[in-house]
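Inspection log for the structure reproduced underneath, given as structure tokens.
One protein chain is absent from this view; the other protein chains keep their places.
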Amino acid sequence: MKKPVIGVMGPGSGATQRDIENAFDLGKLIAEKEWVLLTGGRSEGVMDAASKGAKSGGGLTIGIIPTADNTTTSEAVDIAIITSMGSARNNINVLSSDVVIACGMGTGTASEVALALKAAKHVILLTDNQGSKDFFKELAKNRVHLANSPAEAIEAATFILKDQRQDQLQT
Amino acid sequence: MKKPVIGVMGPGSGATQRDIENAFDLGKLIAEKEWVLLTGGRSEGVMDAASKGAKSGGGLTIGIIPTADNTTTSEAVDIAIITSMGSARNNINVLSSDVVIACGMGTGTASEVALALKAAKHVILLTDNQGSKDFFKELAKNRVHLANSPAEAIEAATFILKDQRQDQLQT
Amino acid sequence: MKKPVIGVMGPGSGATQRDIENAFDLGKLIAEKEWVLLTGGRSEGVMDAASKGAKSGGGLTIGIIPTADNTTTSEAVDIAIITSMGSARNNINVLSSDVVIACGMGTGTASEVALALKAAKHVILLTDNQGSKDFFKELAKNRVHLANSPAEAIEAATFILKDQRQDQLQT
Partner (left out) sequence: MKKPVIGVMGPGSGATQRDIENAFDLGKLIAEKEWVLLTGGRSEGVMDAASKGAKSGGGLTIGIIPTADNTTTSEAVDIAIITSMGSARNNINVLSSDVVIACGMGTGTASEVALALKAAKHVILLTDNQGSKDFFKELAKNRVHLANSPAEAIEAATFILKDQRQDQLQT
């Protein structure tokens, strides 16, 4: 059985200190669950912190890199997928994730949440940005989940993955 | 001097009757300005209606098609760019537009607004969806503009294009 | 009825003087046929020369740009589709063309010929590179056509387009 892939999406240079701490904790918890972490892969903000957290927990880290080479890749990324596609790679980020966790908010992160919902994925929001919670909940009530901490986000992901496995067994 | 390209983004099957009427009027007004219309190109909803409006005004219509062939292309699209990239083509839609008008709201449209803002584009929102206005205004106050009618959206686009031309002359 | 879109693919900085002359003539002949010219859109080599030829004949020119903005776009491109996808845009070039003409040869051009054949497109080779003719003829004999001059290439394109229209009428 394939290991679940959890996408952690969030701002690069625009990440807050709290986003970065949350991202590190998310990565660590994901590794402890023996899930695979997937991020946008750059050496900044949430992507970098989540990858470092996962490595601290002994996990495997995938980075979907927007540039044409590894110059922007976080050192905590094990497998770098070089897309040379800029923000169009955001769609790959979410399609390749079994569950998407948005950690923090910004224009890139908002595009990832919207693309994930468009692709019928479940999204967990871990952010103080109230406007994004209101807006995305309204767009897709049943597939947007709110979390107040990394632990709550992982609890929600566990629940969603269990549901997905059951759906697969029944089909 | 190249003709301005105006991107009109909006829902396909999820478009409301009002979105479709607005999209037709936007397309017609864009053609009357002798601007080029660019949409997601499918034969549904806002993409189809805006393209038909532009043709009724004698304009040129570009469609950025998500599928691998023309089976999903609106008959009102003059030039079909076949991407075979699904929703990743949303980034091409906005990068290729001098100004983006979001007509209606949905997950795909939200991704286009977010990707446009990420790429430092100006976006005009023509929608009743209050949550999207609040959220995107908060993300990028100076580049998100609200319109209550197609005419107001075209007025805003005219103003933004004039600003862009002046910036280009000064550099 | 939509105007046929003819893709002219060829080297940028690696184009020979003969490639550039052929590309200009191809563009001019395409415009005189009232077809639309589509190229990779950059301000170099075959892309630039074909676009200039088409403009000299009063035609419409589309450029599928690899970069994230217009800094690399030929001034002879009317409609610039900004992909920010590097060489992955080569697949869009060929999918969006009813017929592909390769003018000259290089690594990028070879990828476009191969991707066109993969997508079941007809390709006309206008090049002195004998190895490419032998190899691609072997890969897909019935869809690779050899031309010795721009006029011969346009003759072949005319024939292929006529066939395609007849196939469409019959289905």
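Lettered A, B and C in written order, each chain numbered from 1.
Throughout what follows, a contact is a pair of C-beta atoms (placed from the backbone, for glycine too) under 8 Å apart; a residue touches a chain by one contact, two chains touch by 3 or more.
None of the values given here were measured: they were computed from a predicted structure.
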Thinking of the whole complex, not just what is shown, which of C:Lys2, C:Arg18 or C:Lys118 touches the missing chain?
C:Lys118
Quick one: say which of C:Ile6, C:Ile20, C:Ile92 or C:Leu126 touches the chain that got left out.
C:Ile92
Interface with the unshown chain - residue positions in chain A:
2-3, 5, 36, 60, 62, 64, 68-69, 78-85, 91-92, 95-96, 119
Chain B residues touching the omitted chain (full complex):
68, 83-88
Residues of chain C touching the missing chain are 85-92, 105-108, 110-111, 114-115, 117-119, 129, 131-132, 134-135, 138-140
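Rule of thumb we're sticking to: only the chains that are shown with their structure count from here on.
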If more than half of the interface residue numbers appear on both sides, call it same; otherwise different. Which is it for chain B and chain C?
same
CA centroid of chain A to CA centroid of chain C, Å
40
Among all residues of chain C, which ones touch two or more of the remaining chains?
68, 83-85
